[in-house]
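A selection of the complex's chains, in situ.
Lettered A, B and C in written order, each chain numbered from 1.
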Amino acid sequence: MTLDTVKHAEQTPEAEQPWAELGLKQDEYERIREILGRRPTGAELAMYSVMWSEHCSYKSSKVHLKQFGEKAPENDAMLVGIGENAGVVDVGQGYAVTFKVESHNHPSYIEPYQGAATGVGGIVRDILAMGARPVAVMDPLRFGAADHPDTKRVLPGVVAGIGGYGNCLGLPNIGGEAVFDPCYQGNPLVNALCVGVMKHEDIHLAKASGAGNKVILYGARTGGDGIGGVSVLASETFTDKGPTKRPAVQVGDPFQEKLLIECTLEIFKEKLVTGIQDLGGAGLSCATSELASAGSGGMRVELDTVPLRDATLSPEEILMSESQERMCAIVEPRHVDRFMEICEKWDVIATVIGEVTDGERLEIFWHGEQIVDVPPGTVAHEGPTYHRPYARPDWQDALQADDAGRLPRPRTAEELRDQVLTLVAHPNQAAKSWITDQYDRFVQGNTVLAQPEDSGMVRIDEETNLGVAVATDGNGRYAKLDPYTGAQLALAEAYRNVAASGAQPLAVSDCLNFGSPEDPAVMWQFAEATRGLADACQTLGTPVTGGNVSLYNQTGDTAIHPTPVVAVLGVIDDITRRTPIAFADEGHLVYLLGDTREELGGSAWSQAVHEHLGGLPPKVDLERERLLAEILISASRDGMIDAAHDLSDGGLIQALVESCLRGGKGARVVVPDGLDPFVFLFSESAGRALVAVPRSEELRFTDMCGARGLPATRIGVVDGETVEVQGQFALSLAELREAHEGTIPALLS
Amino acid sequence: MARVVVDVMLKPEILDPQGQAVQRALPRLGFEGIADVRQGKRFELEVEGPVDEAALARIHEMAETFLANTVIEDFTVRVDEPAGAGS
Amino acid sequence: MTSRIGVVTFPGTLDDRDTQRVVRLAGAEAVPLWHRDKDLKQVDAVVLPGGFSYGDYLRAGAISRFSPVMETVIEQARAGMPVLGICNGFQVLTETHLLPGAMLRNDGLHFICRDQKLRVENADTAWTTDYTAGQEISVPLKNIDGRYVADERTLDMLEAEGRVAFRYLDGNPNGSLRDIAGITNEAGNIVGLMPHPEHAAEPLIGTGRTDGLGFFTSILKKLVNA
């Protein structure tokens, strides 16, 4: 068996290489040869192919993502921007918060439990790598039709995986989404978000500098996980011998990750590392090339020293393995002993695998022979960039012309009432407690708000009551009708949710889930959505701090709805002023904030009652969103409201029912003059919220809204045991609860 | 009634965190000389009627499609010896 | 002199820092104890907090039970030192046989996280004197291996001796025999329960209730009066 060393590669320039099997294009392979001035070795080919993949290089999306930086609003809070493992935001009192949302869609379809579990594991390590203690997770999810048999396989597995991993790490799950639509059949979306907290001085970066500093790999042993692809290489290179089966599925060990977190935080506390990187996609290839290229450039690694779970792994496979629960740290020699002591304390295996050099190459050795000699930047950052063609699909006009306003509407009060029940019982609007009750939301003892509140909120300082809130939103139906507006609506909704719970929105992370970039229609959706999001972030003053792109979510020619999931992070100075959604106090007045227009395109009503998707999504008015947020935040700070709930899918009636059920109190409302009852209840106009105002505060509150120019309409009062729309219908809380809470358990048990 | 046993184990190349945790604990408990531990599942099925070829084939199919997740697990099916080798 | 309450950290323990916080809120000094250390640092009582020690691998609590710190805890507990096991801590206590019975997978097979109503059946243990017998409280329940089982004889004995300390109300969440949520030893110094009093100790946090604080104020009074 010949090892494909650098020397060997130089001597055998014409050797056939399986670049196509590894997913590289002819010109990409040529480019690698050009960079190196020779053919790559097998190990180099492995590194380039994985790092230049869509997943790691963002080659189709990069040109569009640039806007997030170019249009980033001035924001003093931004401490670390796009480009690191996660962005970092200043939240005051010396604290910094980091958060990011990522996808693990494809693995979760193949193996729901492990796919989802390792998705949580991956994003938690990104947050940890910034120097932060992870304090909460969230999980925006999309599944196929609720009654499809495969959903019964995928959903329980995904939920158990997220819970199994997150619960075992001790991270409260404070929110997420669960949306069903046939477009996600075969392409479920499993996005995971993690929030972490640190002091400013604890921010760490993925950077290898200082010649002589040690490269330490620590955490789990390396196995053959997630390297289905490279086995091609192994078999090409070592025809006679070599392992055959390599699992494409990664199995997570949350216990190991919990040890990794505590161990790493203790290492940070003693300031023992100069740079750190988690191992995620592309494993060591990614960690070493990124660390080296972000530092001075030189690094030397002895690959034989990597602790293995499977002794038969080839060097290529070790470089590409995606074994979970590993980290890579750059440590000054004088700190190495202490670093090892801490790892030993936590039963974490740690090994010096190399050192930073004063050269400019990443050099990797195997049994004393050099198998990699590359400029690390070319691996990590100089992957190809595509300007993929995009074009507005020809069906877009017809879709938008198919206006939901023309759908038959309820003709009688009785029908209106029935459709309310249909709406709140539809899987997308139904209570998700079957899912969220499998997640620990109390652990760490800092949870202020969690699902089903508008945002998840955690306390970050016990003395001062400083807290942060996060909401994630995304509506693929809106985005399908108009991706530009759909992305903005996702942002607007998350922003509104954060404000509704009393926190000031500060920054954004996003996960862009789309179909194949090779389809110009999908690429157009992507271009429009990124442009829409970047523009809206600029207007709202909330910069994108990082995120993730997931492409190829499609079956055959059919792509999922474009699904930009947007997370907004906010800060609240005093968590005792947080605003819950519950209408809990009899006699408090219910106000509707904002304007209601007839906007039914993409609405929950059109789906729940007519299985229809067509027309235009609701209009976006970002200035109005900002004003609404200001009012919600001031009102909470000054104690003028004691409940608030944003209006989004399902419109006013959905929000009203949720607030009533949550508080265990009914409400009597009247349809405002000039509004059609149906439109009043079901329209999904953006920029609206419901609030409960104690009578004693009414004047102060309406004065404030009036002075700032926000329409505030008194529509009723918290009262009794029914939700009553006067002159139309009354539904008892019991009946509503049964409809709202019965759906998901019935589907899944 | 006959008993059929289906043993389901993680494939050898798949990480088995449970088995590892058990193995690492053994020396601390004073048990040396165990080089590796893998933990799997054992299903005991009480089968009505004769356990013939056809019945075993059905159980095999059941194991493949349901009891084991063949993405990550292997399984074996066997008829239980009447009396086990006692604990 | 302030009372010293030890809180043990095993690898994989999750609620140690939360428990320490509540110990402090109750007015005692929280002393972190490390699983590898036999030394209990002269604490007056010990809490084994919740979490997934050793990942709950093998059986919840099965591996932790053999840790050095548990050697001393077992010895001291037998000698009368107050010990409270919450959730995973309760599982450790049954694995050590300081408390009878065992914990199994919930009958619904899922992890359950919810606010759970309980009845305090025994208000005379070291950890429950600030409650009254029959008092109903709500504290979060969050586990997947929460089903308490023991043989009939043991269950009858527990009932006869008043050693069922807490019972689930409004429906049995996990199939625990006789709705048992927590038990105590004969002397009343060792208490184990599945729900989490430490997560019901501050207004606005978690469920917003403070029904769980009584565990910590009870022990404090006992120690101060000792």
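The rule is short, and it goes like this: a contact is a pair of C-beta atoms (placed from the backbone, for glycine too) under 8 Å apart; a residue touches a chain by one contact, two chains touch by 3 or more.
Since the structure is predicted, the reported quantities are computational estimates derived from the model, not experimental observations.
Protein chain copy numbers over the entire complex amount to A x1, B x2, C x1, going by this structure file.
Definition applied: only the chains that are shown with their structure count from here on.
Contact of a single residue of chain C with at least two other chains is seen at positions 54-55, 57. The residues of chain A that reach two or more other chains are 253, 255-256, 347, listed in rising order.
The residues of chain B lying in touch with chain C in their complex are 17-18, 21-22, 25, 28-29, 39. Residues 54-55, 57-58, 63, 66 of chain C are the ones touching chain B in the complex. Chain A meets chain B in the complex at residues 110-111, 114, 220, 223-225, 245-247, 249-251, 253, 255-256, 309-310, 323-324, 347.
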